[in-house]
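Of the protein chains in this complex, all but one are displayed in their positions.
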Amino acid sequence: MTEVALILLSAVLVNNFVLTKFLGICPFLGTSGKVETAVGMSFAVMFVMTLASVCSWLVQKFILVPLDLLYLQTIFFILIIAALVQFIEMMIHKTSPVLYQALGIFLPLITTNCAVLGVALLNVQQEQTFVTSALYGFGAAVGFALVLILFSGLRERIEVSPVPTLFKGSPLTLITAGMMSLAFMGFSGLVKI
Amino acid sequence: MPAMLRNLAQRLGMMAHSFDGGIHPQQHKVSASLHSEACPLASLYTLPMKMHIGSPCSPIVAVGERVLRGQKIAKSEGYLSVPVHAPTSGRILRIEKAAIPHPSGMGIPSIVIEADGDDNEEQILEPINDWHNTDPALLRERVRMCGLAGLGGAVFPTFIKLVQDSRFAIETVILNGIECEPWLTNDHRLMLEYADDILSGLAIMMHMVKTASAIIAIEENKADAALVMREALAARDDMAEVRVVVLPTRYPQGSEKQLIYSLTGREVSAGKLPIHIGVLCLNVGTTRAVYQAVVKAKALTERMVTISGDAIAQPGNLRVRIGTPMRYLFGLRGLENFTGVRILHGGPMMGELLRHPDVPVVKSTNGMLAMREASFMGAHTQEQACIRCGHCSEACPSSLVPNLLVDQCRSDQFEKAEAYNLFDCIECGACSYVCPSNIPLVHYFRYGKGQIAQQRREKVFAEASRERSEYRDQRKERDKQALAAKRKSVRKTHAPKVEVVKENGPTTATDVVNNDKLNKGNIE
Partner (left out) sequence: MMGLLYALLSLGAFALLAGVVLAVAQKVFHVEGDPMVDKVDALLPQTQCGQCGYPGCKPYATAVASEGAEVNHCVPGGERTMLAIADLMGVEPKALEQEATAPMVAFVREDECIGCTLCIKACPVDAIIGAPKQYHTVLAAHCTGCELCVEPCPVDCIDMLVKPELIEHWAWPLPKTRRSKLGHERRENHAGHA
């Protein structure tokens, strides 16, 4: 039980993929303009990341290692992620055309999202078990969702407040992201074992 | 805190009757000690066709016709409306568009009466002295006929509030004698001078809504009025369950929803009326008008108006005929030159800034203030950046977050503003008053509300247009097919001959009329 809690805590806060590992910055900046978009993106990433870590673990364990095909690792993982992304894309197009329109190019780009591939690769590198790798994938996705939604809330507020012309738009967005990252650094050393 | 506990604590005097938020502006009630005076007759009276909330009236008199005081000159159109009566005897001079007290400075159709100075009264209505044994529905009709609308400033037709519906049983009547706006003293004077009339009016209304419980709410700064009301109450034997409650002086205590919360601990939810929680809330002036309508058989042609402000040498409280020109009234109090003076219709917090004094006193005119430009909101043109001090949130009696709302209204993010409950704002002005950065918050909220209303109207119109257009396309398609079928049959019976004359089947009048009927409901 302690392990489960530690993995989640670590993946969500202490080793947050976006603000501590700086993975997945592109969708983080691209889809955080509106809270609704950010929530949609978060769920899409959550779906892909969790399933990708599960599938990649299975592939690693039952195909790549027994057949000694570890050099095909990246290709296999990308294949898994691409299939999942295609699936979620169709699903969103059906269920919420507005979200589909709002996410635009960032939805297919989850395929090449370094955070998703990163989770899958880290899982096999760290030689996790099936359950912990699923948890780690899920935790990482929750961490991504957390910062994305928080950040979109901040951006919505900034959008309506009068700021100096020089800072309008991207500059202030980047500064805010930096400050959030600083804040998340405060989580390091949260748990002492 | 549970409402019951709160009520108990308030009854025992352990807790003040009040609401959250609010401010304490300077009182400036300079005219409080001045006895009310009857206003001398003017020569011209302008009666706008809409002095209430609801649909406008239509004139039932012709130019040149002679009218008497209290004669109905315009009839109400639709349910949410009350008629207009002549304020004095005279001749109808013209019926045309005239400016009304409105921030836009625009006008609406109005009846202008030239007074003959005799002030003859029409006596058609019978006084109902025995109202105890009169059917409430009859009394309600009398209240409607006499043109009563809430005299506190909102001018909601009074008869609608006095509804006898078993679904909305009234438990308590609240008499609003708060008058929390600075400068205004008309309700204060009414309570001092016409306490008995007001209590009789209250008794009539309690009979109408079949309740025995009522609260007369008075603010702390009008202790003399509370005393007078208590004495008048003690002298009557039919009002045992009526009590006078003195509330702490705090703006906007007199706002209906805030007052009901202060007294009962119950909140009127957004989009609902006090009637939905079993409360009837009426202003003291309206209550006196109910008494006059029922017992004296007098239509609403006169009201108490406070004339004050720092540009007025002799402030006072006048009993003014409705329709009296404001310029004339200001002239009576020694103000003739309006350069450097701004005129407010109502109090300084919620009143409307008028463009010129050439507008009449209407049913909602509780006060007319003439303020020197120097002392008048000058600060608001020097808006500074918001420093997120949060004073506005503390002051807001509706528990909104004004600093967020103002940013959303300013950048036209109306959907978000609505989600943050912009429409629960009562425009009391407390946020603008406390803002250290001089941000005119309420102006932004009014802008936002206006734009949202505009967008809604456009949406409805667009929907209707779309429906009409689709109907037309369908009809054209149908006509085309009918024509094709006809051609086919013609070809079958006769050998290929001349083409059929008609092209594309012309629009028939019936079709257009049908379409019109179809969409009428959507437009109105």
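As written, the chains take the letters A and B, and residue 1 is the first residue of each chain.
Throughout what follows, a residue touches a chain if its C-beta (ideal position, glycine included) is under 8 Å from a C-beta of that chain, and two chains touch if they have at least 3 such contacts.
Keep in mind that this is a model prediction, so the values were computed, not measured.
Enquirer: Can you work out which residue in A:17, A:76 or A:184 touches the chain that's missing from view?
Expert: Going through A:17, A:76 or A:184 one by one, A:76 is the residue touching the chain not shown.
Enquirer: Touching the hidden chain in the complete assembly: which of A:41, A:54, A:135 or A:160 does that?
Expert: The missing chain is touched by A:160.
Enquirer: Can you tell me which of B:37, B:171, B:220 or B:412 touches the chain that was removed from the display?
Expert: Answering carefully, the residue with contact to the hidden chain is B:412.
Enquirer: Taking the full complex into account, what residues of subunit B touch the chain not shown?
Expert: Touching the chain left out of view, subunit B contributes residues 100, 102-104, 106-108, 380-385, 407, 410-412, 439-440, 443-444, 446-447, 449-451, 453-455, 457-458, 461-466, 468-469, 471-472, 504, 506-507, 509, 511-513, 515-516, 519, 523-524.
Enquirer: Could you pull out which residues of subunit A are in touch with the chain that's been left out?
Expert: Looking at subunit A, the ones touching the missing chain are residues 29-30, 33, 59, 63, 67-69, 72, 75-76, 79-80, 82-83, 86-87, 90-91, 93-94, 97-98, 101-102, 104, 159-160, 162, 168-170.
Please note the rule applied: only the chains that are shown with their structure count from here on.
Enquirer: Between subunit A and subunit B, what is the separation of their C-alpha centroids in Å?
Expert: The mean C-alpha positions of subunit A and subunit B differ by 54 Å.
Enquirer: Under the definition above, what is the set of subunit A residues touching subunit B in their complex?
Expert: 156-157, 159-162
Enquirer: Quick one: in the complex, what on subunit B touches subunit A?
Expert: So the residues of subunit B in touch with subunit A come to 385-386, 404, 407-408, 410-411, 413, 416.
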